[in-house]
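See below for the structure under consideration.
A single protein chain has been omitted from the complex, and every remaining protein chain is retained in its original position.
Naming follows writing order (A, B and C), and every chain is counted from residue 1.
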Amino acid sequence: MSTGILLQLAQTLLAILLAPLLMGWVNQCRAWLQGRSAPPITQPYRTLRKLFHKDAVIAHNASPLFRFAPYMIFACMALAAGIVPTLANDLPFSPAADVIALVGIFALARVFLALAAMDIGSSFGTLGARREMLVSFLAEPALLMVFFTASLISHSTELPIIVQTLAHREFAIYPSLAFAAVAFWMISVAENARIPVDNPTTHLELTMIHEAMILEYSARHLALIEWAVALKLFTYSALGIALFLPWGIAAQGDIAALPLALVAMVAKLAIGGAALSFLEAISAKVRLFRAPEFLGTAFLLAVLGMLIHFLLEV
Amino acid sequence: MALAYHLQIVNLLAALLLLISFAMLSQRRVVGLVTLFAWQGAALALSTAIVAWSTGQHHLYYSAAMTLGLKVIAMPWYFYRLVKKLDVNRVVEPMINIPTTMLIGIVLVIFSFNLALPISEMSGTVTRSTLGIAMAIVLLAFLMMITRTKAIPQVIGFLAMENGLFFAATSATYGMPLVVELGVALDVLVGVFVLGIFIFQIRETFDSLDLKHMEKLKEK
Amino acid sequence: MMETLPLLPPDPVQWAWGVVLFWLALGFTALLLQGSPRLLSRLVFPLGALGALAIAGVGAAGLTLPISSIVLPIGLPDLPFHLRLDALSGFFMLLLGGAAFGITVYASGYFRSMAAGPLALLALWYHLFLAGMVMVLLADDAYAFMVAWEVMALSSYFLVTTDHKIPEIRSAGFLYLLIAHVGAVSLLLTFGVLQGGHGDYTFDTMRLAEMTPFWASVVYLLALFGFGAKAGLVPMHVWLPEAHPAAPSPVSALMSGVMLKTAIYGLLRVTFDLLNIQIGWWGTLALALGLITALYGVIFAAVQSDMKRLLAWSSIENIGVIIAAFGLTLIFYTDGKGALAALTLTALLYHALNHAFFKGLLFVGTGSVLHATGVRHMGHLGGLMRFMPWTAWLTLIGALAIAGLPPLNGFVSEWLLLQAFLLTPGLTQPYLNTVIPVAAATVALAAALAAYVMVKFFGVVFLGQPRDPALHEAHEAGWAERLGMLWLAAGCVLLGLFPAQVIDWLTPVVRLLVNQTLVNDGNWLMLAPVSAERASYAPLIFLVVVVGVLLLTFLWVRRVYHGRVRRSDPWDCGYPEQDARMQDSAEGFGQPIRQIFEVFMKVERETPDPFDRNPRYRGASLDKLWFILYEPIARVTDWLSQQAGRLQHGRIQWYLIYSFATLIFLLIFTTR
Partner (left out) sequence: MEIFWLLGIPLSGGIFLALWGCRKHAPEINALFSFLTLLAAALLTHRIIEQGPMMVGDGWFFIDSFNVFLVALTALVAFTTALFSRPYMRIEEEHGRLNDQRLRLYHASYQIFIAAMLLALTTNNMGILWVAMEAATLATVLLVSLYRTPASLEAAWKYFILCGVGIALALFGTILLYFAAEKILGSGGTALLWTHLNGVKAQLEPTVLSLAFVFLLVGYGTKVGLAPLHSWLPDAHAEGPTPVSAVLSGLLLNVALYAVMRSKVLVDGALGNDMAGNLMMGFGLLSVVLAAFLIKRQTDVKRMFAYSSIEHMGLITFAFGMGGAVANFAALLHMTMHSLTKSAIFFAVGHATQKAGTQLMDGIRGLIRTNPTIGWGLMLGTIAILGMPPFGVFASEFLIITTAMHEHPWATPFLLLALGVAFASIFGKVQPMVFGETELPKLPYQPALAPVFMHLGLVLMLGLFIPPYLAAWYRQAAHLLGG
């Protein structure tokens, strides 16, 4: 148990610390793929440090909600990172929140971000908030359906137990999971504001979603949000790994497997990040009103996966 | 066996009444209508008297007398005065033309005979077959009320209906209890009185007795 | 009456009856107090609130104590009022009392500015309304139930038309009462089938009545129609978006938060208690209707620009979710899956309870906004968070709760419902296996859209810059209002944090209806409906962790870095003429949803052409059902009445012909 607690804390901290690294790695890969000279992989850390040191500039009419939101978002993401098994899957926290709650956490963070964006009342903020909610109202149920498929297979909504069943027992092929995987990919692309739904590097108001929301933020608040974003990306990647290629994650209480698990994780993340940046590099940003179609497809795929599970695998 | 001849007379009178109702149905002039109405009353009174005599039901004499007084003398006279006063005695076309009315009338007569047949079978009275005729008279009068578009003919139709009822009461059932008959007579009297007032009111409001002035109250 | 009602009645049901009498007395004394509005708002309403609290207590008692019942000396000669308090009524009374207390406390402040005469009448109807709802829950025979039901409808109608000088409000009230009455008549028919004959209308005899499947289905359909009309089930929902905005806000809160639940209560009562057979397809029907309602409601909520209308539509959505849960319960119950039925039923009851609190909270919140600004159209609001922080923060709690976000209460019921979907495999009817995933997806979609709606609601009303200079004078709500809102918000939080306890309370109800209980495998702070490794959720830990991380981060940032803050204008993207009107309007925020779901709507746009001197844009998304369902009905009745009118066309000859024809017809008819 005590080891469990330690492991829990370690994992969470690890996630928080490694998240920017993953971000940096993805950016680096993309730069390479686009034939640019890449920033160093530690660039995100520097950015955060710089931002933390700056003076915060806040609009006159900003309400307390505006300043409260970044902390809230960061906390939500930390919690999310805490309940996703990355190294080992005895996580004392995880009973506190299962996958459905996980979706809830993401939603909570999103709602606060959107509200904060509307708080200033600049036309960009509301625009960004609206677009964000538009993307999410399709992405969120789709994500839920993906989780449902997994939990229907493993008869549980507890992530550790899902991983347990998927990884640590005799291998079986689940066609439903294939659908779920594709859907999950599309969802995470959308949720993490990547191409083709959104472009993390743009500031062109015609296209931007996420950036439009955080336009008013600066300094430490911005830093926290950026960090939360990185953390979100990390969490999603970890989720994808946990659901679709869980092998290597240490089982309940065997500490010995941890180093291996760490290596496995780093490798998977590296590959995943590269893949993400590759797909980003080859695909083009879609028009905003294509985004619902994109996510609708994801939603349908997820539901289809669940249906297939009901029809073939029960 | 052949019926006793006073009964034959009753049946004859019944036939006469029926004939008169047909005549009324085809009569275009108001005065003629009133005359026919008077004749009908007379026949009715006579038949009542005969029934009274043949069956020895004395209160039927009162009925006969009442009929004579009311329907042969008082009312016709009253109507003559009315018609003269209001000067409404001109030819009026009924709503449905006469031959058609006649045809419908014949159908009605057959219908009411068939209706009355099973009942007459079981009737204890000697003059049972008259019930059908009485019903026929009622229905014919009803028909007349429908076809007439003027106030007075309609009223006369109404009274003719009363005649039919009265005939049914006397000849088919030897008369109702006296109280009832008195009541009926009283009602008829009052009714005619009220009608008189009415007709004057109508006259002075619409200065005509044509019912087509009285079609305002309806659903738009 | 004294002998049935000793001064200190020992039975909870007698307490309840006592409170009802108390409310009635209060209402009628209010009529006498017309002279002094202060007394009305400062005395009558608080007392009424105490009554509500007492009702909540009685309900709690009714959950645990054995069934108690009394027979009142009023009613029909062969049928005096039978009152009965079992766990089901107890739970709904708890709901009623809990929500009504907060709302009434709020009302005592809200109505203080009203003129004395109308206020007295309003107080009368208000307390009649409360009493009627309690009587609906207590009634144990058809007559008492119907009387209470219609009293409830009638008093709420008068409450809705409080401001009857405005024609829209009058027509809203009319529509409301009409649909309520039609529903009531269909309930009459329900009881007509259920009754034992010879005028025996007590629920006890109905419980014993043996029904053929056909007649049972007739009962169920009639009940679904009747109660659905009251609950706002699509397509009988049209009155709801009209009536709720028309009513004064505390009344809207009561109607939406509590009155709709009485319909749910009735549905449960008839389906699980009075009927003693249930059939599977009933559940499928209810599930389908519920899901359609949920989706329909939330979509329309997203495109509204009147804040109370928006909330009304969101009530329709929540009712849809509840009815869907009801359908699932039926499906599982008829399929012999008692534990699952228990789970969904728990979710249903839990959601009903939650909705009472957060919808009540949101409605009274809009009430304060209305008081402060006099504006209902969101297009003229904005930035109120700075002028009325209490209202804003408390409303925020309600908004987050209704959006189904952890760790608040809305999430718990949603969580339970979704869990139920995950446990479905192995139902005997195979077609359900295809229905369930779609159903789950729809519920999830509705939930996500609810979040959209709430961001729109809160963001447009309370955040951003005031869209209207007058808003700078907006004043904070008074202490009574705040107290009421605080109570409701506390309800939202506590119901969210201690689900295990709440589910313990619900156990007797669930046992009563589906004679199965939901075992909580977790402990007092962890909710694990089926088994701990299947699923678990511990909101308290959740909250502690979030808050902990939040504080740590905050302190760490404070500690390590300086906390300097500089204020300046928002960034205008190099375009200095930005003003408040350039924020997203309510219509703008709903526009994507409208674009996606336009099939359900009849959109009316009024767009200016480029050369308009003072261009104005107007867009309204109307309920298509109104045009494809209700207007044809109206047309048909019109046509029929026109034909009927033809008969009555004035000529006496024709009238005589009618009599004549009738006579001849009957003569032929009888003698053949």
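Methods note: a residue touches a chain if its C-beta (ideal position, glycine included) is under 8 Å from a C-beta of that chain, and two chains touch if they have at least 3 such contacts.
Fair warning: this is a prediction, and the values are worked out from it, not measured in the lab.
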Missing chain: touched chains present in the view: B, C
Of C:Ser36, C:Asn276, C:Asn523 or C:Ser641, the one touching the omitted chain in the full complex: C:Ser641
Candidate in contact with the missing chain, chosen from C:Gly173, C:Gly290 or C:Gly398: C:Gly173
Contact residue for the chain not shown (choose from C:Leu21, C:Ala116, C:Leu188 or C:Ala620): C:Leu188
Residue numbers in subunit C that touch the chain omitted from display: 73-78, 142-143, 146-147, 150-151, 154, 161, 164-165, 167, 170, 173-174, 177-178, 181-182, 185-186, 188-189, 191-193, 195, 197-199, 201, 637-638, 640-645, 647-648, 652, 655-656, 658-659, 662-663, 666-667, 670-671
Residue ranges of subunit B at the interface with the undisplayed chain: 57, 115, 118-119, 122-124, 131, 135, 138, 142, 145, 151, 154, 158, 161-162, 165, 168-169, 172-174, 176-180, 183-184, 186-187, 190-191, 194-195, 197-198, 201-202, 205-206, 211, 213-217, 219-220
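Please note the rule applied: only the chains that are shown with their structure count from here on.
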Chain pair whose interface holds the most contacting C-beta pairs: A-C
Subunit B-subunit C separation of Cα centroids, rounded to whole Å: 70
Centre-to-centre distance between subunit B and subunit A (centres being mean Cα positions), rounded to whole Å: 101
Whole-Å gap between the CA centroids of subunit A and subunit C: 36
Complex interface listing, subunit C residues touching subunit B: 644-646, 648-653, 656-657, 660, 663-664, 667, 671
Subunit A residues within the subunit C interface of the complex: 52-53, 55-63, 65, 71-72, 74-76, 78-79, 82, 93, 95-98, 100-101, 104-105, 107-108, 110-111, 114-115, 118-127, 129-131, 133-134, 136-138, 140-141, 144-145, 148, 151-152, 155-158, 161, 205, 215-216, 220, 224, 289, 292, 299, 302-303, 306-307, 310-311, 314
In the complex with subunit A, residue positions of subunit C that touch it: 382-383, 385-386, 396, 400, 403-406, 411, 415, 418-419, 421-422, 425-426, 433-434, 436-438, 440-441, 444-445, 447-449, 451-452, 454-456, 458-460, 463-465, 522, 526, 528, 532-538, 541-542, 545-547, 549-550, 553-554, 557, 560-562, 564-573, 578, 580, 582-584, 588-589, 591-593, 595-596
